[in-house]
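Input: one structure, supplied below.
Complex shown without one protein chain; remaining protein chains in place.
Let's look at chain A:
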Amino acid sequence: MSEAIKRSRPDGALGPASRGGGPRRTVVTGIGVVAPGGSSRKEFWTLLTDGRTATRRLSFFDPAPFRSQIAAECDFDPLASGLTRQEIARNDRFVQFALAAAIEAVADSGLDLGFAAGEGVVSGEREPGDGPVVGVSMGSAVGATSRLENEYVVVSDSGKLWEVDPRYASSFLYHALVPSCLATEIACRFGAHGPSFVVSTGCTSGIDAVGYGHQLIVDGEADIVIAGASDAPLSPISIACFDAIRATSARNDDAEHASRPFDASRDGFVMGEGSAVLILEELESARARGAHIYCEVGGYASRSNAFHMTGLRPDGVEMAESIRIALDQARLDPTAVDYVNAHGSGTKQNDRHETAAFKRSLGAHAYQVPVSSIKSMVGHSLGAIGSIELAACALAIENNVVPPTANWTTRDPECDLDYVPNIARDHQVDVALSVGSGFGGFQSAIVLAAAETP
């Protein structure tokens, strides 16, 4: 463990003292993942370390009319993942993913949250004041888009009626209208009676949801937070949206290699879907129950570029500012960063913007540290990906392996860092930095660090 990590990180200064008298700190004690190429943490990590890609020709509907016909789809079986038939009937795919990821994460954490796995039993038994306060902070960029579109097509008779016919609306449609249903379902499934909400900051939702969860623990508003994000945007309207602004890849004849972050031939992102959930827990409580600790949330910051809803200036100033503050919170020098998980969406301007931000915030160390984008393998699942990438960072710390950037073949003179091309690398990872950039101008950064040995 590097010297930098051993330095104290008084991150919990805002809230009440922890039971040891120090500030409250947040650790990750459980991880669950539903991603393209694998509906579990283990399958996900195997895909990444094999450097395989899960992008393919879109199969959910005929993509022929669209400019971009590629996606990173999940082969997902909600029943096999432990959802009840009513949970499946009530919910859009994005909530189903999150329930599956949360079931895996909670089981992984070893916490007894008073639920019966697979039975969907709502815990109404816990009394206010009993036990830890359990919160829910879940991100999503586009919520129940797929369900809203599918139902719309019916009630509008394929788009013809402005005054749509309510007789054809299904039950639970309000559940789809407001994406807070994501937090509701998680809270109900696990009997979480603490503060609960959905964070919807476009493509930084997954980072911000974990960051806000961390703030709840530091400030003493919650002791445990089920945090993460989910999106299932693969429906015609989503593809059409991004076609219209030419943000997605049109490399339709080579779907497996279409997501090419930092490569000179990149031509846009490949839309994906999925979810990751992290169990965040106050450090000393986690230690007291002997929990396995993956890592600590060292710092989180977000800034806005106030420039353009979709465009990015090449200088990366605001992302660099977020990185700088997140590292300061973690009491770490830029040189302590062992791995950078890039946003790396594979659009021309993003990868250039981000490379500049790394140089601006990390200085010469930007050229030394491995930087990779797992979007090359699992695509860009909008709001979900930030949490999926944090899961990857936690697993990189756990395993001391850095996942690669797949499909990297040709150097772009403006993207001149070490992007870990194509092959995973054995590498000591005590500190991982993950960043995201979202429509609306959001620029967020989180630092995860190996937990100190008590």
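Rule of thumb we're sticking to: a contact is a pair of C-beta atoms (placed from the backbone, for glycine too) under 8 Å apart; a residue touches a chain by one contact, two chains touch by 3 or more; residues count from 1.
Just so we're on the same page, contacts and distances are computed from a predicted model.
Taken from the listed names "Carbohydrate ABC transporter permease", "Spore germination protein", "Acyl-protein synthetase LuxE domain-containing protein" or "Beta-ketoacyl synthase", the protein name that UniProt assigns to the chain not shown is "Beta-ketoacyl synthase". Within the full complex, the residue among A:Val28, A:Leu58 or A:Ile239 touching the omitted chain is A:Ile239. Among A:Val142, A:Ala336, A:Ala424 or A:Leu448, only A:Val142 touches the chain that is left out of the view.
For the chain missing from the display, the contacting residue among A:Ala54, A:Ile70, A:Leu83 or A:Val199 is A:Val199, taking the whole complex into account.
Which of A:Phe76, A:Phe94, A:Tyr212 or A:Tyr339 touches the hidden chain is settled by the complete complex: it is A:Tyr212. By the touch definition given at the top, chain A reaches the unshown chain through residues 10-15, 23, 65-67, 90, 122-124, 126-129, 136, 141-143, 149, 152-153, 155-156, 158-166, 169-181, 183-184, 187-188, 191-202, 208, 212, 215, 218-219, 221, 236-237, 239-245, 247, 301-310, 318, 321, 325, 328-329, 438-442.
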